[in-house]
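Left out: one protein chain. Kept in place: all the others.
Should a chain be cited, it is by its letter among A, B and C, assigned in written order, with residues numbered from 1 in that chain.
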Amino acid sequence: MILDFAPCEEIHCQFRNNQERNHLFRMCERSVVIIVLKPDYTDEQLQHICEKVEEMGFRYELSRGVQRTVLGVIGEEEELRNAPLQAIPGVENVLSVLKPYKLASREFHQDDSVFELGHGVKVGGKSMILIAGPCAIESEDILFEIGRAVKDSGANVLRGGAFKPRTSPYSFQGLGEEGLKILRTVGDELQMPVVTEVMDPRQVELVVEYADILQLGARNMQNFNLLKEIGSTDKPVLLKRGMSATVQDLLMSAEYVLAHGNKRVILCERGIRSFDSSTRNLLDLAMVPNSKGCSHLPIVVDPSHATGRPDLIPKMALAAVAAGADGIHIEVHSCPEKAMSDGPQALLPGQFHELAEQIRSLAGFFEKEVAPTPQVV
Amino acid sequence: MILDFAPCEEIHCQFRNNQERNHLFRMCERSVVIIVLKPDYTDEQLQHICEKVEEMGFRYELSRGVQRTVLGVIGEEEELRNAPLQAIPGVENVLSVLKPYKLASREFHQDDSVFELGHGVKVGGKSMILIAGPCAIESEDILFEIGRAVKDSGANVLRGGAFKPRTSPYSFQGLGEEGLKILRTVGDELQMPVVTEVMDPRQVELVVEYADILQLGARNMQNFNLLKEIGSTDKPVLLKRGMSATVQDLLMSAEYVLAHGNKRVILCERGIRSFDSSTRNLLDLAMVPNSKGCSHLPIVVDPSHATGRPDLIPKMALAAVAAGADGIHIEVHSCPEKAMSDGPQALLPGQFHELAEQIRSLAGFFEKEVAPTPQVV
Amino acid sequence: MILDFAPCEEIHCQFRNNQERNHLFRMCERSVVIIVLKPDYTDEQLQHICEKVEEMGFRYELSRGVQRTVLGVIGEEEELRNAPLQAIPGVENVLSVLKPYKLASREFHQDDSVFELGHGVKVGGKSMILIAGPCAIESEDILFEIGRAVKDSGANVLRGGAFKPRTSPYSFQGLGEEGLKILRTVGDELQMPVVTEVMDPRQVELVVEYADILQLGARNMQNFNLLKEIGSTDKPVLLKRGMSATVQDLLMSAEYVLAHGNKRVILCERGIRSFDSSTRNLLDLAMVPNSKGCSHLPIVVDPSHATGRPDLIPKMALAAVAAGADGIHIEVHSCPEKAMSDGPQALLPGQFHELAEQIRSLAGFFEKEVAPTPQVV
Partner (left out) sequence: MILDFAPCEEIHCQFRNNQERNHLFRMCERSVVIIVLKPDYTDEQLQHICEKVEEMGFRYELSRGVQRTVLGVIGEEEELRNAPLQAIPGVENVLSVLKPYKLASREFHQDDSVFELGHGVKVGGKSMILIAGPCAIESEDILFEIGRAVKDSGANVLRGGAFKPRTSPYSFQGLGEEGLKILRTVGDELQMPVVTEVMDPRQVELVVEYADILQLGARNMQNFNLLKEIGSTDKPVLLKRGMSATVQDLLMSAEYVLAHGNKRVILCERGIRSFDSSTRNLLDLAMVPNSKGCSHLPIVVDPSHATGRPDLIPKMALAAVAAGADGIHIEVHSCPEKAMSDGPQALLPGQFHELAEQIRSLAGFFEKEVAPTPQVV
C-alpha cells in the first residue's frame, strides 16, 4: 500500500517489471493496518519495528515523511489483528482499515437476512415480528391468559422467562424446566413460536427442547462459551445488546454464533448505560440504521427494558418501527403489580392491545407487515 | 411526615383537636426532603442534626426505627434545596420528593405550550416545524439557493449560523453580523422565520435585531448568564441539550429562560455523549416523551448533529416524528463537500426533498401538520 | 414511618400504651420504602394503592399533604424490593432507604476482611498483594521466565489466562487445561499462589483443581450461574467489575458469591466504559474508598486493563496504592510484541521491576506491606 523510497536503491527494483508490480498489488490486497510512528522515533526504533513486523511474518512498506513516518503492514487480517504492533517502542498509533467481523457484514451478505421462526412467522425484509409476554413465567394459567390476550392483539411471538438473571441473589430466579414446559404448552395451544432466555451453556440442550427461539440476555452478550453453544444449535437466536456494548461489539458476538454454524441471529437493542437515571437505560435507536448499514441481520427493539417506564414504551415502540426495526419486543402482564419480576415496566393487555394496533398500522405505512399466527379456537 | 393513619383506628388518638390536625397538615404541605441517618449514628449526632435543621429555620419530624432513623424536614422548597443537609455528620442520605423546576413543569402548565414563530408558523400541539438550512452562512447566493430549495420541499423555518462555536481556534468561526444580515434578507425574501445561534451575552442585542428565533447551542446550555440575557428578550428560544445534560438539567436551563420572563422556549434534543464512536453523539429519543411527561414545552429533534451521518439522518428524523417530536432540525447544503463547517453531516437538497415529504406524510399519520410558509414568487 | 416525635410534647398523645408503642417500633424496624404519589392522583388511585399494598402483605402509613402525599410501606425487606410498587397507577416515585446487599456490607461486617491466599500471602488490612504475569499462558518456558522475573521483583501472586474471553471468534482462545497445568507447575516451583480466569460453570470443577484463586472476568460479572458455582467452591475469588457496573452492581455480584457460602471475595476495579477513546477504559479510583465505605471486602486495582497503555500503567498503579487499594494487578510479558493476546498493555519485566519497587515503597509510606513469597532456589 505504501512504497519504500527511503533507502532509495531498492525503489528501482520494485518496478523493474510487471511481475514485480503484480506482486505489489497482491500485497496491497492483503494490507490491513497502518502504523504511525512517534514524531521523535529513533532510527534504532524504526529498525526494531521493521524487524519485529517481519518476525511476525508480515511484509511492510515504509513512508518516511518529515512530520510523520508511516508503515503499511501487510498480512493475513486475523494475524494482523492479534499482532501487538501498538506495543513496539516508537509506535504512536495503529490505524485499522477493515471491519473485524465478516459473516455478519453486508460485504459478506448483501441482502437483508430473512428467516422462519415457526408457525409461519418470518423476520427480516418486509416481515416484522411482535414479541410479547411476561418477563417471567409464573403459572400456566397466567401465561395462557397473557398469551391469548397478546395473540388476539396481533403479537406473533410469545416470550416468557424460565431462567431469570437477577442482580440480587435474593430475588425470584425463575421456575426453570417447569417454566419451559408451561411455555411450550401455551405456545402449542396458541400456535405461536416461543422465545425464552438461556443463561448457562449447561441449559442450552434443555432449552432447545422447549423453545423455538433462544434469547441471549444483555448480561451474557459477551459470555463467549454460551455464544458458542448457541451457535452450535439450529434454533434462531435473539441476541440482546450488552449495556455497554458498541454496535461493533454486538456484531462481534453475532459473529461468534454465525462462525459456529448458526445463521439465524436476530439482534436486539434494549438500551445502553448512560448518565441520566430518569430512564432505566438509554434506547439507542440510531443503532438500527447504523447496524443495518454494515450488517444483514434483522433487528428487534425492546423499549420495555430500554426505558423501564410504561409511560414511554408506546412512543418508543413506534419510533423503533419508524427507525426501520424488524421487530418490537414488549413485556405484557395481566397485573404488573403482581408480576414476580420487572412488573413495573410491563404493559397491561389493554395498553398493549392499543399499542399493537398502532404498531401494525405504522408498519403498514412503511409497507411492512406483522403477519398473524394461525387462528386457534 | 407520615402523620395520618387514614383508614385505621389509631388515627383518633393522634390529634387532640382539629386545630392541631390542621397545623400538621400545613406542615405536610411544605415538607420536601427526607433525611436518612447512618445506621451507627450517635445520639450526639442526632441532637446536632435536629439543632442544625432548626437553626436553618426548618421544622422536622423524627422516626426512630431499629434499622433506620429518618427525619422529615419541612420548610420552603428553595431553602431546603440549598440547605447542606447531606453534610451534617451522621446523615447517610437525603431524599428529595419534589422537582427542582416549576415554570417548566406540567404541574405548573397542564397543556402543551403552543406559540407563534413568525410568518404564521406555529410550534406545539398539532403544529410541527421543519427547520432546515446550512450549518454556517457562507454567502447570500448559497443561502438563498438552499433556502429556496428547503422552502419548496416544505421546510417552514430557515437556519444558518453566523457565529460558530468551533472546537479548534483555527477553524472557520462564522461571518458574524454580515452573516446575520444575509440571513435576515433571505428570510424576508422567502418569508420564512429564521433561527441562528447566539454564543455570547454581548451578541444578544445584535442577534435579536436580525433573528426570529435565538438558538442556544449545546455547549452553552449551562452558560447561565447567556440564558439570563436570552430570557430577557421577547424572541422564541431554541434551547439545545448539552452533551452530558440530563433531561432535568435541560429543564433547569429552560427554567432560567422562563424565570427571566421569556415564555417561548423550544427544547432541542441533538444527541448526548456516549461510548460508541460509530455515531457522533447518541440520539436520545426517549427524552421526547420523557420530557413531555414532566414539561409543557415543545421539543425539536436534530438528527444531523446527533448522528453526524447522512446515512442515518432520514430514519432518525422519522423516528423522532413517531416519538412525538414537535419539530425536526436538518442541516442541508447544496454541496456538502464545499461547506465551510459540518459539511459531512448535511443532506443535499435532493435528499432533503425526499425526507421532507416522508416527514410531512408521517406527521399526517399522527394527525400533526407541518404548515407551509407563504407563497413567494 | 415518621411515628415518633421523640423530643416534643406531641409524643404522649400518640400512644395509648407501651404495647402500642412497641408495635409501632417493630413496624419502623421493618419499614423500607417510601412511595411518593403523583400530584394529580385520584382518591380511587390512592385507595387502589392502599389495597394493593395490603394485598402484597405489607402495612403502610399515609401522609396526605397539599403538595405531595406520601406512603411509608412496611414489610420484609426482600419482599418489598421485589414488590412492583412503582407500577401502581398514581405512584410517581418509590424511594428505598436500605442497601440491597447484606453480607457484603459494612453493617454486616464492621472490620476489613483479611484472608489467606496460599504460600502465606494475605490480602486485606495491612497486607497488599501484587499480582503479575502474562495475559495468556503460552508455554511453560515463557511463563516460568516471566514468573521468576515478577517474583524476583516482589510480586506475590502469579496470574495467567488458560481460558481467554476474546471479542473475536477468530482470536486465540487460550490453551485450556494444558495452560492450567503449566500454571500449577510454575506456581509450585516458584511457591506463588496462582490466579486464573474461569469463564464457564462447566470449567469451575477443573479450574479449582489447579488454581489458588479463581478470577471472574468483567464480561461475566453478571453471569449469575457462574457466580453461584464459584460461590459453592472454597477458593478465593477475584471478582472483576463489569464495564458498565455501578459499585452497587459489583457488590450485588459479590453478594451472590457470599450468599452461596464463599466468604473470600476480592473486588477488582479494571476500568469502566466511557466516551474518551484515548484510554481503553476509564479507571475509577474513587470506587476504592467508595466501596470500602460500604463494604468490608478487599479491593485490587488493575491499571493494565483499565488504561490499555503501558505509558499510563505505572502512575495509575501508584495512584491506586494511594487510593487505598489492597492490591495491584499488572500484566507483564517478556516480549509484549510476541504476546498472543493483549500484548500492547503488558509491561516488560524491567519496567515491572522498577514499578514494583515504587509500589512497595509507597505501600510502606502508607504502612502497608507487600509480603514476599518463600525463597526458592
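In this text, a contact is a pair of C-beta atoms (placed from the backbone, for glycine too) under 8 Å apart; a residue touches a chain by one contact, two chains touch by 3 or more.
Just so it is clear, the structure is predicted and the values come from calculations on it, not from any experiment.
Asker: Of the residues C:Thr69, C:Gln173, C:Asn220 or C:Ser244, which one touches the chain left out of the display?
Answerer: Only one listed residue reaches the unshown chain, and that is C:Ser244.
Asker: Of the residues C:Ile34, C:Ala323, C:Ala356 or C:Val370, I need the one that contacts the missing chain.
Answerer: Spelled out, the listed residue whose C-beta touches the missing chain is C:Ala323.
Asker: Kindly state which of the options B:Gly57, B:Pro84 or B:Gly350 is in contact with the chain not pictured.
Answerer: Looking across B:Gly57, B:Pro84 or B:Gly350, the contact with the absent chain belongs to B:Pro84.
Asker: If I consider the whole complex, including the chain that's not displayed, which of B:Lys126, B:Arg148, B:His260 or B:His353 touches that chain?
Answerer: If we include the chain that is not displayed, B:His260 is the one touching it.
Asker: Which one touches the absent chain: B:Ser105, B:Thr196, B:Asn220 or B:Asn262?
Answerer: B:Asn220
Asker: What is the set of chain A residues that contact the non-displayed chain in the whole complex?
Answerer: 1-3, 5, 8, 11-12, 15, 21, 24-25, 28-31, 34, 36, 39-40, 63-68, 70, 93, 95, 97-98, 107, 273-275, 277
Asker: Which chain C residues would touch the chain omitted from the figure, given the whole complex?
Answerer: Touching the missing chain: residues 244, 246-248, 272, 274-279, 282-290, 293, 303, 306-307, 309, 311-312, 315-316, 318-324, 362, 365.
Asker: Tell me, which residues in chain B touch the chain that this view leaves out?
Answerer: Touching the missing chain: residues 52, 56, 78, 81-88, 100-101, 165-173, 199-202, 219-220, 222-226, 228, 242-244, 249, 252-253, 255-256, 259-260, 272-273, 310, 336-346.
By our rule, only the chains that are shown with their structure count from here on.
Asker: Tell me which chain's centre, taken as the mean of its C-alpha atoms, is farthest from chain A.
Answerer: Centroid comparison gives B as the farthest chain from chain A.
Asker: Centre of all protein Cα atoms: which chain's centre is nearest to it?
Answerer: A
Asker: Starting from the mean Cα coordinates of chain A and chain B, work out the distance between those two points in Å.
Answerer: 32
Asker: Distance from the CA centroid of chain B to that of chain C, rounded to the nearest Å?
Answerer: Taking the average C-alpha coordinate of chain B and of chain C, the gap between them is 37 Å.
Asker: Mark out which residues of chain B touch at least two other chains, giving numbers and ranges.
Answerer: Only 274-275, 277 qualify.
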